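A single protein chain has been removed from this complex, and every other one stays in its place.
Chain lettering (A and B) follows the sequence in which the chains are written, and residue indices restart at 1 in each chain.
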Amino acid sequence: MSAPPVLEVRGLTKRFRGLVALDGVDFAVPEGAICGLIGPNGAGKSTLFNLVTGFLPPSEGEIRFRGAPVTGWSPQQAGRSGIARAFQIARPFPGLTVRQNVRIGALFGRSGPRDVEGATDSALALLGIEDLADRPAEGLTVGHLRRLEVARALAARPLLLLADEPCAGLNPAETDAMIAALRRIRDGGVTIWLVEHDMRAVMGVCDRILVIAAGRAIAEGTPGEVAADPAVIAAYLGAAEESRGA
Amino acid sequence: MTIRIAAVLLLFAALAAAPAFVPPFEVRVLSLFCFWGALSLAWSILGGFAGYWSFGHTVFIGVGAFVPGLIVARLLDGGGAELMPLMVLAGGLVSAAFAAVIAWPLLRLRGIYFAIAMLGVAQVTGELSAAIEWIGGGIGLSLPDAAPAALAPEAFYHYVFVGLLALTVGVAAWVRGARFGQGLLAIREDEDTARMLAVPTEGYKIAALVLSAFLTGLLGATYGFSLGYITTDSVFRTDFSLNMIVHALLGGIGTVAGPLLGAAVMVVLTQVVLGEMLNLHLFATGALVVAMVLLAPQGLLGLWRRRARRGADGRPRP
Partner (left out) sequence: MIPLLQTLLDGLVLGGVYAFAAVGFSLIFGVLGVVNLTHGVFVVLGAYGALLLHEVVGLDPILGLPLVMAALFALGYLYQRTLIAAAVERASLVASLLVTFGVALMARNLLQVVASPDVRSIATAYSFAGLSLGPLRVDLVRAAGLLTSLVLLSGLALLLGRTAFGRAIRATAQQPVGAALSGVNVRHVHGLTFGLGAAFAGASGAVIGMMLPFTPGSEAAWTLNAFVVVTLGGVGSPQGALLGGLLLGVIATLTAQYVGPAFQNAAMFLVLVLMLLLRPQGLLGHAFAASR
């Protein structure tokens, strides 16, 4: 247990013109784990991922990647150092084929231009989309787009994969396939941190879960601990009631 | 792949052999094709690969042509024909340096804002070249005839343009296949995602503009020598900027063969078919642009590929 966590955030805070989007969040993603990040809409989940990947600078707090301070780095630095991100709204390059998409992920990934074809092929295979390799990304189904999104991130041979709702919009069978793929990715040595709304998916696959609400961490632990936490239940029930009222 | 290389070699062999076999007018038409094909391909390195459409690329032709003009007029007292290769290189380098200077502010603009800003750069640089007395673009500058005595001028400049086309095709093909080119494609498709995938977007965009400006500058300098006398109006020309885009669009944007195909079609159309109707050139070009955008937005190559695919599986694709 002496190895530092792959990713650690301490006291991470983000304010937008006085509005506090994230307020002093602490969390550590241990190596080889699948961690979850859950919370009601607007809790600050995307903001947290945007801070970690350098799309936004934090107002306060510290980010450490493999023990080294990286607060305020750029998306490019994050990518080169081994953080890959699959966006919530899949954003493949529409004019390129599936293979070209994944290949670009590999070309600029951590292993650089070495063994690009190998990384591309294994990412395509791991997500089960090798048959679609020569199809243009434009016009794929939602399920295939999500798999392409994850495959492209994976082709960079990251150390940490941030997956933003990889199962959103998928039917139960596709969700199961995605979860199986995430497990295979983890078994291949990639640490995963995912945001997910599908509770069945989160509870089934995660080792540790961070729950945030209104920018604050309200609970942290194993899926069992989190599910039994009164603060979590209150936050989710409260959110449910608000949305029913609205 | 080997077929493709063979086709390219054959094309260049035919172009190089042309002055020995065809009459001067046709040689000039072929030179124009080389000039326009190379220009459009140079434009494509930024516009076609990275998706940053410059509407003012003629500025690099102008800068490229004025550099030898000024060297000849201000340093060499009107002579120096034998130094042409060095002066052409200087035209390319100064063009590239100029691009490097404007790259930082301009490449922070995206889409139409970049397009129009480049239009403005060309407009203003042209106006300044005419207004500043030391440059003298209003009255004009002469360039010496660099053709060796043994060669007819049109044959000499034809060889130079064939060489420059070969250089540009080589550079563009290399870029297209390299990591650099893949990064440019990623920028074209979605710049934010490209950043996330660790594509060094800023550096790549600047490199693409500078490389494109260098090649365009070489072509502009050579064009200046072939004219023999340059003015602001003869090298800073909006229709030059437009033609580079139109050729690429017509042939197929983002490819290497597309701009060449587009240039070939347009040169034949304007020089041979419309040769007698000089006063309607603009109209024809405009109509062609409109027709292309509405009927074949992927260019002629796109049309051909779609047809080929249809032929392959025997039914139209959805």
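To be clear about the criterion, a contact is a pair of C-beta atoms (placed from the backbone, for glycine too) under 8 Å apart; a residue touches a chain by one contact, two chains touch by 3 or more.
What you see is a predicted model; the values in this text were computed from it and never measured.
Peer 1: Which residue, B:Pro85, B:Gly111 or B:Gly177, contacts the hidden chain when the whole complex is considered?
Peer 2: B:Gly111
Peer 1: By the contact criterion defined above, which parts of chain B meet the unshown chain? Give residue numbers in ascending order.
Peer 2: On the chain B side, contact with the omitted chain comes from 53, 105-106, 108-109, 111-113, 115-117, 119-121, 123-124, 127-128, 130-131, 238, 242, 245, 249, 279-283, 285-290, 293-294, 297.
Heads up, the rule we're going with is that only the chains that are shown with their structure count from here on.
Peer 1: Touching chain B in the complex: which residues of chain A?
Peer 2: Contacts found on chain A: 53, 55, 74-76, 78-80, 84-85, 87, 91, 93-96, 100, 103-105, 107-109, 113, 152, 156.
Peer 1: Given the complex with chain A, which residues does chain B contribute to the contact?
Peer 2: Where chain B meets chain A, its residues are 179, 182-183, 185-186, 188-190, 192-201, 254.
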